[in-house]
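Note that one protein chain is taken out, while the other chains of the complex remain in position.
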Amino acid sequence: MKMKLKKGRLFKRHAKKAGLPPGTLVHVGERKIEKVRIRYIDYDEQELREKEAANIEECFPFKATPTVTWINIDGLHEVEIIEKLGKQFEFHPLVLEDILSTEQRPKYEDFDNYIFIVLKMLYYNQELQAIESEQISVLLGENFVITFQERVGDVFEPIRERIRNSKGRIRKMGPDYLAYALIDAIVDSYFAILENVGEKIESMEEDLVSDPTEKILQQIHAMKREMILMRKAVWPLREVISGVQRSETSVIKESTQIYLRDVYDHTIQIIDTIESFRDMVSGMLDIYMSSISNKMNAVMKVLTIIATIFIPLTFVAGIYGMNFEHMPELKWKWAYGGVWVIMAVITLIMLTYFRRKKWL
Amino acid sequence: MKMKLKKGRLFKRHAKKAGLPPGTLVHVGERKIEKVRIRYIDYDEQELREKEAANIEECFPFKATPTVTWINIDGLHEVEIIEKLGKQFEFHPLVLEDILSTEQRPKYEDFDNYIFIVLKMLYYNQELQAIESEQISVLLGENFVITFQERVGDVFEPIRERIRNSKGRIRKMGPDYLAYALIDAIVDSYFAILENVGEKIESMEEDLVSDPTEKILQQIHAMKREMILMRKAVWPLREVISGVQRSETSVIKESTQIYLRDVYDHTIQIIDTIESFRDMVSGMLDIYMSSISNKMNAVMKVLTIIATIFIPLTFVAGIYGMNFEHMPELKWKWAYGGVWVIMAVITLIMLTYFRRKKWL
Amino acid sequence: MKMKLKKGRLFKRHAKKAGLPPGTLVHVGERKIEKVRIRYIDYDEQELREKEAANIEECFPFKATPTVTWINIDGLHEVEIIEKLGKQFEFHPLVLEDILSTEQRPKYEDFDNYIFIVLKMLYYNQELQAIESEQISVLLGENFVITFQERVGDVFEPIRERIRNSKGRIRKMGPDYLAYALIDAIVDSYFAILENVGEKIESMEEDLVSDPTEKILQQIHAMKREMILMRKAVWPLREVISGVQRSETSVIKESTQIYLRDVYDHTIQIIDTIESFRDMVSGMLDIYMSSISNKMNAVMKVLTIIATIFIPLTFVAGIYGMNFEHMPELKWKWAYGGVWVIMAVITLIMLTYFRRKKWL
Amino acid sequence: MKMKLKKGRLFKRHAKKAGLPPGTLVHVGERKIEKVRIRYIDYDEQELREKEAANIEECFPFKATPTVTWINIDGLHEVEIIEKLGKQFEFHPLVLEDILSTEQRPKYEDFDNYIFIVLKMLYYNQELQAIESEQISVLLGENFVITFQERVGDVFEPIRERIRNSKGRIRKMGPDYLAYALIDAIVDSYFAILENVGEKIESMEEDLVSDPTEKILQQIHAMKREMILMRKAVWPLREVISGVQRSETSVIKESTQIYLRDVYDHTIQIIDTIESFRDMVSGMLDIYMSSISNKMNAVMKVLTIIATIFIPLTFVAGIYGMNFEHMPELKWKWAYGGVWVIMAVITLIMLTYFRRKKWL
Partner (left out) sequence: MKMKLKKGRLFKRHAKKAGLPPGTLVHVGERKIEKVRIRYIDYDEQELREKEAANIEECFPFKATPTVTWINIDGLHEVEIIEKLGKQFEFHPLVLEDILSTEQRPKYEDFDNYIFIVLKMLYYNQELQAIESEQISVLLGENFVITFQERVGDVFEPIRERIRNSKGRIRKMGPDYLAYALIDAIVDSYFAILENVGEKIESMEEDLVSDPTEKILQQIHAMKREMILMRKAVWPLREVISGVQRSETSVIKESTQIYLRDVYDHTIQIIDTIESFRDMVSGMLDIYMSSISNKMNAVMKVLTIIATIFIPLTFVAGIYGMNFEHMPELKWKWAYGGVWVIMAVITLIMLTYFRRKKWL
């Protein structure tokens, strides 16, 4: 029953910010890494430059170049970096504020020449046996994609590989396709978690049938809570992606639409699966409850059978344990044997009764 | 309690694919047959050719002919076949990818000169006592229908018969009518499963009333899970069919619309029935729970009646089993008889009490 | 516990039809009467002809006359009759198929010069204590109404009377008003069933309060199932009627609209009532469950009171029933009396305890 | 447990009407007063006439006058009165029929030169401890408001006072404002009932915590039913008022719109409150159920403690009550004292065990 709950996991937010004017940049959330890391990949169909930047100013020149630039920033606690970047790329103050608040709901916002997307990366933390989330903010402009992560380590490595190696589709297409690829990678990683969860549900179901202990109840409950949290991350995704699809800015090209539709389908599939899992977990609770009732019933039956057989017998024995002077039976020769016969008869009657009641 | 769960049934997907660029063709799912089988039927009102093709290239010439061509491919593990076909017929890479991912949600997609439909064929596996599904992908163009199945064996045989024998409606109408006929066959097969499920529910209800065992609880739960899975296959069908109906491509002719409306009605009816079944299964759980409570109550009553009658009697016997030297009653002549009378009175009082409480 | 379930009541369908092409006419459902009966009433404001026709051809001439003709066919098993009628009146093959499938969902379909409505007539079968349904198909054209029933006997007799007797509104207005009157009669008959159900719920509630037996549980469950089935018949009616209202064909005249609105209101009222009944029936289940718990609690209390009073007393008696040679109390003169006093004290303490716990 | 249910309260209707043509005027419902009472108030900004009319014809002249006329009719059983009025004011027959059917759902209907509103007046019947409803029908035309009530006594008295006394807003504005004032008075009266219900819920909650008896279960259930009935009266009101607001007839003036919006807000607030109350009542049921379980648990503990302590002790006493000739302990001098020591030890072990289990 060691349900280690990471404190404050359910809800934390804004504590630091109360009273500040909107648009004030303060990092709200846990500081998850030591040092902010800035990397960029700049590419077109022919060339590619990739570098870890020493400071954010290194990235500014790419604003003007026609090549696709993907700037990735791991770590949000150095507020000045985001501020400088925001000033250079002319992002709305509220956007910068949202990047820094890591308890955002996934959302999509349309600006004149860029769009802003907030997503959740989910990890299954084996140690805590719980799903953890990390906020990814994506800014997509005419010739750049900027991503913000809470810490180093993501699900984007395969995309980087594709950019580096292939001269294929990703190098030919614009930043909107890159943004799509990032979203797709995140959505794909949800499937892995769902698979994980699915397997756990199956193994729990088997345990539940063979041996319903209180530990399983805890697990069912924990699973239910995971579902609630996962749902909170995935449901808004639907609107986010359909928002991007309907975007009226020029940053999303026609040719990328079909890819977005594909991610949209995956999102729906994930939502469906989560809902199914919720139903199944609820079903397990019902099973658990009725298993307990069944076990209690079994316990009761044993008690009842033993007690109802022996209580009358003991009474009979008690009768002939009485010390009255005038108890004629006591002197009869076959009395003792007769008592045994009587007791056997009582027992038989009882057993027959229980058998008819199907308790045996 | 031998609930054999086919492992990984709840959810499996994408494991093989993580990190691959979208549009990479990889078969995701179980390999269900040995060898891919390609068959085609090419017909118009006058003529008909039917053949099992040795390789996919055999089918390519039909792309240009005005006759209706139905190419059916059983088995998805030979990716090159799908790749070649896709290149020849100019299908979008994502479509090919979707054909190969067998954990798709039923869906409908509109392209310029063809439409793409994913459906689920459901089978009732008698051995596992569970519903199994197989993915059917349908590509419908101006003069062709291409279907992909996971294995040999389907519900389309009657349609093939109709094409071969009759010179009736199906031979006169275009590929859109053929596609409708295929969808209709799938939806019709759902009815058979529902009938099966309905009968099972009825027999479970009867068992539940006569003898609510733990096995029935397992069955109820299994049934509930089947409903969840079936629902996942059928709910999206509604949107799929109404999507096909609203399709703005020229591949769906006006005259086929009314047939689609008919399938749509059937789909609604299936959804309705599934929802009713869900309600009924929930109701059975309630009944089961209260049956157990009732049985526990009955057990308790027996115990209580026996115990409350005999415990006081045994006490009385115990009193006169005491060895005090000064117990005047022990010497009375009618004491023993008197004790029996007292005990009889106690028993009568108890019985009257129980009768008044309606426990007897 | 004699819950006689008419087998296959939950769901039956299509068994006979699997594999047949759509539009093939096969009667799906039980054959409920011996011989098909065809009757027609042909009327205008001045005249009226009413007859039981020997064959369907007798009715064909009315297709051309300007008078209102109501053809009513009881019994669906003679498929040729429907086929001939369909050919003569040029109905769509799918319509004929739907007429013959008696497990249809209520629905409405708009054709160019006629509309097709499927409804459910509900009867309360006193013997089975269950609601039964019969399918009514209505075809409404410019100058005719054709109705199909599964058997003789319906709720339309008062309408026939009105046509025969009065020279009032029904004789003045067209076939759309007649169709409205038929729908209204069916909807009105639902009220009677609801009233019946309402009374049953009230009597069940009273029984539940006074004496919650297992039989009531069965009744509650049966009632719940009836509600599910009734809901299935009534919910779609809402769409059907609003569909007819929005119909763009010329067969529904402006002046009939307000009458349809009235039926629509009644349908909403019926749906509301069914939902309320469902809520009430659910509430009764809760009450039942807690009544059982309460009774178990009462049983437990009796057992506990008796056992906790007498078990210590019996122990005391047991002590002085021991045969040790050195038990000084046994020789004391007032020991026996003292034991009785001790026992009385124990009993009093126990009783006080129970009274304080409010168990007495 | 004296849950006096007024028979037929759940649902009654149409019994008298089955088979009659639509538009036939029959009073459906209970006859609640002896004699129909007709009153009218006719006013403009300057003058006012108020009278109890001897017959309905007295009111007819006002149809032509430009002043605002409010005719109020208490009692619906004299059908001819409604018939004459309908003929004079040219109301649609279905409207008259709806006025007479007192089991109507609140509704709104738009006619060319008048609108028809059905509302429910709710009373809290102290004697039955239940909410009762009375149907109010309102007909609003260019220069008149006609209201129909089932019996004498309503919530409109303050409005009459305002008309009589003030020369304020109500006298200046038209009949639409008067109709608004009537609706507002009815909606306001709902608040009083809600307050009543809210207080009852609070007092029930307190009782539930201090002493959960079966009577409270009855009350919870009764409350739940009241909520269902109240909901049925209030939910449709929302549509009614928004219907009146969107009315395209000229009878609702622009200036009255804002007042209707206000009533609409109140209606939403009432619906919100009812839903909250429903949630609370459900929560109480949960509490009740777990209280019973808790109490059963407590009972069980007492039994278990007493039994598990004394059963072993009694066994020990039983051992030394045996009559074997060769039982060496019986002759030992300290045996009796030793047995008491053994018993004390057993008791101590048991008590420690229970304390560790937190049963004591």
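For reference, chains read A, B, C and D in written order, and residue numbers begin at 1 within each chain.
Throughout what follows, contacts are C-beta pairs under 8 Å (C-beta built on N, C-alpha and C of every residue); 3 or more make two chains touch, one makes a residue touch a chain.
The structure presented is a predicted model; accordingly, all values stated were derived computationally and were not measured.
*Asks:* Considering the whole complex, which of D:L100, D:A181, D:I252 or D:V339 touches the chain not shown?
*Replies:* Checking each option in D:L100, D:A181, D:I252 or D:V339, the one touching the absent chain turns out to be D:A181.
*Asks:* Determine which one of A:K232, A:K253, A:H326 or A:K358 touches the chain that has been left out.
*Replies:* Checking the options A:K232, A:K253, A:H326 or A:K358, the one contacting the hidden chain is A:K232.
*Asks:* Which of D:K51, D:K87 or D:R169 sits in contact with the chain that's absent?
*Replies:* D:R169
*Asks:* Can you list, in ascending order, the chain D residues touching the missing chain?
*Replies:* Spelled out for chain D, the touching residues are 157-158, 161-162, 166, 168-170, 181, 184, 188-189, 191-192, 194-195, 197-199, 201-202, 205-206, 209-210, 258-259, 261-262, 265, 268-269, 272-273, 276-277, 279-280, 283, 286-287, 289-291, 293-294, 296-297, 300-301, 303-304, 307-308, 311-312, 314-315, 318-319, 321-327, 357-359.
*Asks:* Please output the residues of chain A touching the missing chain, sorted low to high.
*Replies:* 1, 3, 5, 7-15, 17-23, 92, 94, 98, 103-105, 107, 109, 211, 214, 217-218, 221, 224-225, 228-229, 232, 285, 288-289, 292-293, 295-296, 298-300, 302-303, 306-307, 310-311, 313-314, 317-318, 320-323, 327, 329-336, 339
Following the convention adopted for this analysis, only the chains that are shown with their structure count from here on.
*Asks:* Spell out the chains that contact chain B while also contacting chain C.
*Replies:* In this structure, no chain contacts chain C and also chain B.
*Asks:* Report, in degrees rounded to the nearest 5, the angle of the rotation taking chain A onto chain B when the C-alpha atoms are fitted.
*Replies:* The C-alpha superposition of chain A onto chain B needs 70 degrees.
*Asks:* Measuring centre to centre, with centres taken as mean CA positions, what chain is farthest from chain C?
*Replies:* Following the centroid criterion, the farthest chain would be A.
*Asks:* I'd like the Å distance between the centres of chain A and chain D, where a centre is the mean of that chain's Cα atoms.
*Replies:* Distance between chain centres, rounded to whole Å: 42 Å.
*Asks:* On a C-alpha centroid basis, what's the spacing between chain B and chain D, in Å?
*Replies:* Once rounded, the distance between the two centres reads 42 Å.
*Asks:* Could you say which residues in chain A touch two or more other chains, in rising order?
*Replies:* Within chain A, residues 321 contact more than one other chain.
*Asks:* Think of each chain as a node with edges to the chains it touches; is that a line, ring, star, complete or other?
*Replies:* Contact pattern: an open line, chains touching in sequence.
*Asks:* Dump the list of chain pairs that touch, please.
*Replies:* Pairs of chains that touch one another: A-B, B-C, C-D.
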